[in-house]
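Excluded from the complex is one protein chain; the other protein chains are retained at their positions.
The chains carry the letters A and B, assigned in the order they are written, with residues numbered from 1 in each.
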Amino acid sequence: MINNKLPKIWYGGDYNPEQWEKEIWDEDVRMFQIAGIDVATVNVFSWALNQPDEDTYDFTLLDAIINKLYENGTYVCLATSTGAHPAWMAKKYPDVTRVDFEGRKRVFGGRHNSCQNSPTYRKFSGLLAGKLAERYQNHPGLLIWHIANEYGGSCYCDNCATAFRIWLQERYGTLDVVNKSWNTRFWGHTFYDWEEIVPPNALSEEWGNDNTNFQGISLDYRRFMSHSHLECYRNEYDAIKKHTPDIPVTTNLMGTYKELDYFKWAPYLDVISWDNYPSLDTPYSYTAMVHDLMRGLKDGQPFMLMEQTPSQQNWQAYNSLKRPGVMRLWSYQAIAHGADTVLFFQLRRSVGACEKYHGAVIEHVGHEHTRVFRECAELGRELNLLGDALLDSRIEAKVAIVYDWENRWAVELSSGPSVGLQYVDEVHKYYDALYQLNVQTDMIREDADFSQYDLVIAPVLYMVKPGFAQKTEAFVQAGGTFITTFFSGIVNENDLVTLGGYPGELRSVLGIWSEEIDALFPEQKNQVVITKQSGALNASYTCGLLCDLIHAEGAEVIAEYGEDFYKGMPAVTRNQFGAGQAWYVATSPEPALLQDLLANIISEKNIQPLLKTPHGVEVTQRTKDGKSFLFLLNHNAEEAIVETKFENVEDLLTGELWTGSIKLPAKGVRVIKL
Amino acid sequence: MINNKLPKIWYGGDYNPEQWEKEIWDEDVRMFQIAGIDVATVNVFSWALNQPDEDTYDFTLLDAIINKLYENGTYVCLATSTGAHPAWMAKKYPDVTRVDFEGRKRVFGGRHNSCQNSPTYRKFSGLLAGKLAERYQNHPGLLIWHIANEYGGSCYCDNCATAFRIWLQERYGTLDVVNKSWNTRFWGHTFYDWEEIVPPNALSEEWGNDNTNFQGISLDYRRFMSHSHLECYRNEYDAIKKHTPDIPVTTNLMGTYKELDYFKWAPYLDVISWDNYPSLDTPYSYTAMVHDLMRGLKDGQPFMLMEQTPSQQNWQAYNSLKRPGVMRLWSYQAIAHGADTVLFFQLRRSVGACEKYHGAVIEHVGHEHTRVFRECAELGRELNLLGDALLDSRIEAKVAIVYDWENRWAVELSSGPSVGLQYVDEVHKYYDALYQLNVQTDMIREDADFSQYDLVIAPVLYMVKPGFAQKTEAFVQAGGTFITTFFSGIVNENDLVTLGGYPGELRSVLGIWSEEIDALFPEQKNQVVITKQSGALNASYTCGLLCDLIHAEGAEVIAEYGEDFYKGMPAVTRNQFGAGQAWYVATSPEPALLQDLLANIISEKNIQPLLKTPHGVEVTQRTKDGKSFLFLLNHNAEEAIVETKFENVEDLLTGELWTGSIKLPAKGVRVIKL
Partner (left out) sequence: MINNKLPKIWYGGDYNPEQWEKEIWDEDVRMFQIAGIDVATVNVFSWALNQPDEDTYDFTLLDAIINKLYENGTYVCLATSTGAHPAWMAKKYPDVTRVDFEGRKRVFGGRHNSCQNSPTYRKFSGLLAGKLAERYQNHPGLLIWHIANEYGGSCYCDNCATAFRIWLQERYGTLDVVNKSWNTRFWGHTFYDWEEIVPPNALSEEWGNDNTNFQGISLDYRRFMSHSHLECYRNEYDAIKKHTPDIPVTTNLMGTYKELDYFKWAPYLDVISWDNYPSLDTPYSYTAMVHDLMRGLKDGQPFMLMEQTPSQQNWQAYNSLKRPGVMRLWSYQAIAHGADTVLFFQLRRSVGACEKYHGAVIEHVGHEHTRVFRECAELGRELNLLGDALLDSRIEAKVAIVYDWENRWAVELSSGPSVGLQYVDEVHKYYDALYQLNVQTDMIREDADFSQYDLVIAPVLYMVKPGFAQKTEAFVQAGGTFITTFFSGIVNENDLVTLGGYPGELRSVLGIWSEEIDALFPEQKNQVVITKQSGALNASYTCGLLCDLIHAEGAEVIAEYGEDFYKGMPAVTRNQFGAGQAWYVATSPEPALLQDLLANIISEKNIQPLLKTPHGVEVTQRTKDGKSFLFLLNHNAEEAIVETKFENVEDLLTGELWTGSIKLPAKGVRVIKL
């Protein structure tokens, strides 16, 4: 349990009463009670209030807020407010602002704007976190700490340059190793002195969006930036833990946010929390995948849904309203994938500045008689009914997909073979196939233990880090099934090619050699023609993007290309390796192939889908103490019927008992206790 | 009359003889006489010639130009040449150049390039204007002053930052009021010292095109920039007026140019002048609207058409030739909407630099035997015939549309609900509906007196400033009809939301509450289904962009949505309020709905369209001393017939008398004296 002071699914969200007169606060707490809101995330952007100048700290307002909330039944998720430095600090200590990708020194503005290696930022953010922890360590309303906010962005200032050189010295030891690791003899970039190394930005090696002359330095700068942010976080974490070693600490992550390697962060978060902002056109399975990824950060431990909007966004191009029922449906989708909280951004809609058109539980009209509030209050009521039934329950999966931030950076920093290749999209294609099959999937780190899985899929695992190949071979040897794809096994952790034939270190387990990689224009297609017909497979499927021209070296050819000069060359192979099998999908096929292929493999591996459901009805299962809870989520705009063999099972949300066919209203949800 | 030295519609335009050898001047004046040209705008970009260094002023060439023109029958519109500073000034006094949005200090180049708050620019531009006024105060050829040129653009230098802080102090008094007005507690931006406030640009709060973290500071910076430009203008204005208190002074405006609040400028211009550059695909009604807006700046006072091209542009993507007759047609369109001059850019086409492919009366070939020159000369002949008949005549309108620059800034700076919302386009939709109905319309400021109108329309009046709601209530109470739309009444003058339910201060007069605002994707549509059928209205219409989800609170529902979860909610309402009615159009409908709706309302209000004309035939009417002049403008490429009940009315351009059907050639014009 995140904190057993509140043994239920936490419900609430960001709350910024400092933006309002105190008279409003009474209205707020009145409505929180109507809505069943029991957690408020406070103090997120209040540094300038907490510390009006270098020497003064003033928590009077924060005291009043926390007390007011607690007296009215609402706990706090207490933020350290270091997500945006005060204006006075930017003026007095310019090192606190960043130098941007274009080399421009920023002045003051925005948020998430502090230099990651600013001595000023490190000093004052740590001080503030410590003072907050000291002050509120014994407050009964304190549930959890929330450090800063949505870490992100890069800086290229001289302080960062210096810190980067130190980081490099620690990583590589000598310049000679740096030169080799970055292959600096290419284009005559050999460094003879650490001081010659400068951050890769628009004034040096990079341009536009993820273009670089040297993947090595660019990869390392991303590692270093992620590390520098983490150092900022840990600086505050340590300051807090001195006072409240038992209160959990988190910071809100952003799903597949590219710039931070969250797997590296996870050990330092007591609980994962994240902000979920799908658009009207985000696939449901994409959101599901990101929930699973967040759950995977700490190996399945339940996470917090830290933010979602009750109604609409403001920063999307076209900010659709969430249709009736959708907020509830998506809240349960989070729980269904492992969330133990449902929190909103935000509880009261702000009156000015750029987020005033971001939806909130309490809208600008200020009262409870709105569609949005009514839906929030209804959900609050349900979550109260659920109590602690679901808390700490886990999701069991026999299938895992490897997701790796560094691999993504390397894929997208590479020049060639195709600008169309997007790592996350390829991962999602595999996830979606499993999702459509109702197979529960873990999203795991590349250095995870595979042994608990029957099937491990590593789409576009371009970068193979030390130990991965050996681990994979052992996994397959022991009977596991491994699937990887085109453009895998190409480089090591420094983006240096593994010589001797693609897919490099994976060549042995896969039993193939990839001789060439063709890049197709967006409108160009080839065919995957099945040569070993079985199970669900059709005769052929379309494919595109990239086509590896492979040779089977022991692997069995399951499908071959249907067109072009490499017609007849293998497109899908399966290699028997020890007691297991290793598959290679040499191109990016239409979704149907992956669904059909995975249906076969799942069936062979005796992995049981949870249920068979109509299209658009998602199903997951959480388990605790031997009890299972089945979530049925109807994403359709029409009623759906799920056929089951259940008898007299209870829907926890309504108390209804179901046998056989279970009816779901449009956008409806059922939580069935098995 | 602008200046009764020349009691006719002035005809001529920009003339830059300083770019030519004097031998050419003789040819010029010869051709001016052929073309009936009697006004030349001179000295627009001659600062470097007028003042070759800090201490020297040399008007020899300008003397020669003005004298040459005057001796040959051409008056001058005398510019102060401060639209571009000399190169020597940029080198010697770098404060004269701007710092751009990206924070880059500019060196030298372009035009309209001086920092608005540069002490150097203020000093030398004022000095030069004074010297010119002193020198030419008694020249008989001097008709009018033209200060600088097309003011525009922004600067973000330290001088501007300092001036901005002073401007803020004058506007707000204390930092506490600034903080409240900008809602700086959002994202912890509280200012404790005036020096902490920096201009909002790419180094601080803004990015891209009109994106900002804080609407408050961004709005104020736009106000401040418009004001700073105006200060530059007034600086020269005052210097001139010391010597020539009776010669009118203007500067050339640019229609709906976004950055300057021309309503704030108008009091300081003796006569409005503007530059009209429609493209081949600009709707005729758009040009008409902008003429009406320029006329509205000084409450209906006739204005100057200061620039238009005789043939083609150079800076458009595809610079179409004006087809035969079009230059004449568009010139009369200006007159038809209140212009008392027809001036070109320019009289002779320049031989080099970026405007050499901008059309001119005298083309590069250098003689009068061109299509363009012949058309110009024919128009010159006609304008001579017209004499002073039309001068100072006014346009009478019972319908007004509110146009507000600050509202536009606020709408387009807002983050959400839709990037598709363009204020001017929504205003134009209403204008166009009235235009198609041949109803004359005034474009008015938001703080105008409504009492002279029967119908006032305020499309997307997002920002409601103090007094507007009360004035509107009084207007409707007294029997007026008021129409506004979705996304109106949302914020105050600082972009702070008016709490208590949209449309804020307008909620009472409109008798509705807008609970939510849905943003539709570009391809998404809904339906407006008419529930109170009357007059011209069809059963239903499509709509898109934004859909307010409103509740009638006393208003009558005229139409409702036809689709989605808000099907059946009101889409058009009419509220009886005192003796009048207030309408709310909750979405952006197809044009047909607005035409049909306004046809009904016009009819109910007994507002008579001027005439019924075929599609593409525009009609307006100017009136003076009880006499009316009807303009018929055939924008079609084919002949058109207008049916009238007139008997023996005279076409001033041809002297023909018409009864009943009036025939217009393709692109033809008639000015009928009634």
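Odds and ends about this structure:
Simple rule for what comes next: a contact is a pair of C-beta atoms (placed from the backbone, for glycine too) under 8 Å apart; a residue touches a chain by one contact, two chains touch by 3 or more.
This is a predicted model, so every value here is computed, not measured.
Within the full complex, the residue among A:190, A:422 or A:603 touching the omitted chain is A:190.
In the complete complex, the hidden chain is touched by one of B:18, B:220, B:307 or B:368, namely B:18.
When the missing chain is restored to the complex, the residue among B:238, B:355 or B:412 that touches it is B:355. Taking the complete complex into account, A:216 is the one of A:109, A:216 or A:562 that touches the chain left out.
One of B:13, B:36, B:86 or B:199 touches the chain omitted from the figure, and that residue is B:86. Think of the hidden chain as still there; on chain A it touches residues 102-103, 182-193, 195-198, 200, 202-206, 212-216, 414-420, 491, 494-497, 499-502, 513, 515-522, 549, 564-565.
Remark: the residues of chain B touching the chain excluded from display are 16, 18-19, 45-49, 52-53, 81, 83-88, 90-91, 102, 104-111, 280-281, 311-321, 323-324, 349-358, 363-366, 370-372.
As a working rule, only the chains that are shown with their structure count from here on.
One inter-chain figure worth recording: chain A and chain B are separated by 49 Å, centre to centre, where each centre is the mean of the chain's CA atoms.
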